[in-house]
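Okay, here's the structure, questions in a sec.
A single protein chain has been omitted; all remaining protein chains appear in their positions.
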Amino acid sequence: MMTFASLVERFYAAMAAWGIPWIVPTLIVMVIVVSVVLAYISVAAMFMIWWERKISAHIQVRYGPMRVGGWHGWAQSIADGIKLLLKEDLIPAGADKVVFVLAPMVVFGATVAAYVTIPWAPGLIVRDLNIGILYMVSISSLVVVGIIMAGWSSNNKYATLGALRSAAQAVSYEVPLVLSLLGPVMIAGTMSMGKLVEAQSGRWFGVLPGWFVFPQIVAFLIYFTCALAECNRLPFDIPEAESELVAGFHVEYSGMRFAMFFLAEYANMFVVSAIATTVFLGGWHGPWIPLPGLPREVAHGLFGLVWFQVKCYFLIFVMMWLRWTLARLRVDQLMAFAWKVLLPISFANLIVTGLVLVLGKQALLYVGGIAILLLAAILLAARPAARTVRVGERT
Amino acid sequence: MIPLSHYLILGGIIFSLGVFGALTRRNAIAILMSIELMLNGVNLNFIAFARYLPQTMLQGQVFAIFVITVAAAEAVVGLAIVLGLYRNFKTVNVDEINLMKW
Amino acid sequence: MTLKLGIFYFLAAFTVWAAAVVVLGKNIVRAAVALIFGFCGMAALYVLLDAEFLAAVQVLIYVGGITILLLFAIMLTSRIGATTARVVNDQVILSAMAAVGLLVGLIYASTSGIPAMSGPPRLPETTPFLGRALLTTYALPFEAVSVLLLAAMVGAIILARKE
Partner (left out) sequence: MLKLIWLVPTLPLVGVVINGIFGRWVRERAHLLAVGTTGLSFLIALGIFLQVLTGRTLNWDVYSWVPVGDFHATVGFQVDPLSAVMMLVVTFVGFLIHVYSIGYMHGDPGYARFFTYMNLFMGSMLILVLANNYLFMFLGWEGVGLCSYLLIGFWYQKQSASDAGKKAFVVNRIGDAGFLLGVFLIWRTFGSLHYAEIFPQVAELHEILAQPSIFGLSLVTWMTLLLFTGAVGKSAQLPLYVWLPDAMEGPTPVSALIHAATMVTAGVYMVARSSALFDAAPVSMTVVATVGALTAVFAATIALVQNDIKRVVAYSTISQLGYMFLGAGVGAYASAIFHLATHAFFKALLFLGSGSVIHGLGGEQDIRKMGGLRKHMPITAYTFLLAALANAGIFPLAGFWSKDQILHAAIASGHVWLWALGAAGAFGTAFYMFRLYFVTFEGESRVDPHVAHHIHESPRVMAVPLMILAIFALGAGLFGTSPEHSPYYTFVNPVFRAAGEGAGHQGPSEFTMALVSVAIAAAGIALAYQMYLRRRELADRMAERFRGGYTLLLNKYWVDEIYNAVFVDFGKWLCHRLWLVDAKGVDGAVNGTSWLTVLASHLSARFDFRGVDGLVNAIADLIQGGSQAFKRLQTGVIQNYLLAMAMGIFVIVSLYFFF
């Protein structure tokens, strides 16, 4: 198949044949890739913003934007974008200007950088790094730095508070997030995004698709929860809680810089969904129809692209749905949930996965036995605690 | 191929900058940052040696991982100490914190 | 000058500049931001040395973890307008002499004592190799380090909580 990589190779070869130094095609490819990604991000983000408004409206039994552009207000986001671009760009007097200006760039840059290893379709991936998933996770953690920079440099107590909360939340949730991703990585034995998807091509028991979500359902749920927190989505939107912090770390931002934050937020939603799709939901795998007139590989690729998008947008839809369903958590509940619930469960999941992998089929015997023992012990241990609470009793 | 000494000299420069910072900065957090720089300089040496030494053992990288881990532990404890200092002295300038002075 | 060497010089200059800002900068937050850039430059150098895994770990732990903690501490201990008059203490000259002396020694050692080496052929993937090394040859240090981390965590919690 004409994979993206082979296409690039051919381009390089052609350039080399003409005697043009190696740097030139590299730069050309870089510029093209970045432009495509940026274009995709803008379009997708605008679509998502419009979609979210429509979804929220329909959940609340109203219509949402209906006027701009004709059919169901599809051009509303474009209009908003133009407005933001034309607005005056304010920098507060007391702000630390360098950091203030740098902050949205860091956030946006980190988000865009993560798109490098998203496997869109078979062979369509900018660079299939062998540490792909680790790269994505570490690059995404840069976003927090940007948020802290934004919050602090605004010289506004709400912004600082929001940034502090955000940093605490992100640092806490990053731990179970990475741990939950390790389960599938251990099964597949690779961190490369492309190979992770390929590892899911089989079938479980001949019936279910070979997605890692089935053996790793616990990890998937933990990942999705942590991803919500990483994106600052409800019920984890404490950093920007409108009702208590005005808008959190970006309260002082306006115009173009605000738009960058806004774009980055939606782009980040897509990134976490893409990771979930790649690692847990089988990436581009899905049923496909051999279209007449198209070579098999191309059809496969096209359908892969479609399937990948469908899965991603389904997850994004779930995120939006949750936003209008769940209430916001309190800060202490949020931290306690990450450290006391998600972290132990993800460790347990990791241990069980490792045992199963190491011991193979015997594992069922061992794991089952040990699990029963542990379960018995925990049940035994847990019961008297409830019993001993009596009125007037000193504890 | 870049000569090994380039990496070593770069590591040395960063290490020396870190030493200078650790010796001169008044802010305790800045001292911590300088120490992180020193550790990074060392790490660069480790990894350079891991790449250039003839065996494919990667001990250098393993040790760099240990250094990073220890650095993380150090940063955590260091920052806890800095916060404790700030609570008690209302400053983080180390030359103003001199209860041990004669 | 090959391309790779050019990239190295660019990254080296970038990293040294960032480190210099960290050490010499007046504003502590800007120093921290420069430190982030320095760490990223370092990670890029690691990539140049075929240590992708460590590069990612560098970004994840230094940038995603340690710098965040540093910024936290900065926010909790200083305010935005408070640029202190003096950021350095009064032993600058002696310290500079010591640092330069060390640097001279290091450069001397790096250039004279070490034979030219080209290293083994590039490994296709270093990550499995590292994992295996950590869990076999270096299992004991690995466990020791994990105990150290636990101790540090407990210690930090005890230090940071109010009585």
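By written order: A, B and C. Residues from 1 in each chain.
By definition in this document, a residue touches a chain if its C-beta (ideal position, glycine included) is under 8 Å from a C-beta of that chain, and two chains touch if they have at least 3 such contacts.
Quantities reported herein were computed from a predicted structural model and do not represent experimental measurements.
On the side of subunit B, touch with the chain left out of the figure occurs at residues 19, 22-24, 31, 94-95, 98-102. Residue-level contact of subunit C with the missing chain is found at 89, 91, 94-95, 98-99, 101-102, 105, 108-109.
What we mean here is this: only the chains that are shown with their structure count from here on.
Taken chain by chain, the contacts run in an open path, each chain touching the next and the two ends left apart. Subunit B and subunit C have Cα centroids lying 6 Å from one another. Note: centroid distance subunit A to subunit C, computed from Cα atoms, is 28 Å. Put simply, the C-alpha centre of subunit A and that of subunit B have 32 angstrom between them.
Shared contact sites, meaning residues of subunit C that touch two or more other chains, fall at 53, 57, 65, 69, 72, 74. For subunit A, no residue reaches two or more other chains under the stated contact definition.
Every residue of subunit C that touches subunit B in the complex is listed here, in rising order: 4-5, 8, 12, 15-16, 19-20, 22-24, 28, 31-32, 35, 38-39, 42, 45-46, 48-51, 53-54, 57-58, 61-62, 65-66, 69-70, 72-74, 76-78, 84, 86-89, 91-92, 95-96, 98-100, 102-103, 106-107, 109-111, 114, 116-120, 123, 126, 129-130, 133-134, 138, 141, 145, 148-149, 151-153, 155-157, 159-160, 162.
If you check the complex, the residues on subunit C that touch subunit A are 3, 27, 29-30, 33, 36, 52-53, 56-57, 59-60, 63-65, 67-69, 71-72, 74-75, 80-81, 124-125, 127.
Of all residues in subunit B, those touching subunit C in their complex are 1-21, 23-27, 29-30, 32-34, 36-37, 40, 43-44, 47-48, 50-59, 61-62, 64-66, 68-77, 79-84, 86-87, 92-95.
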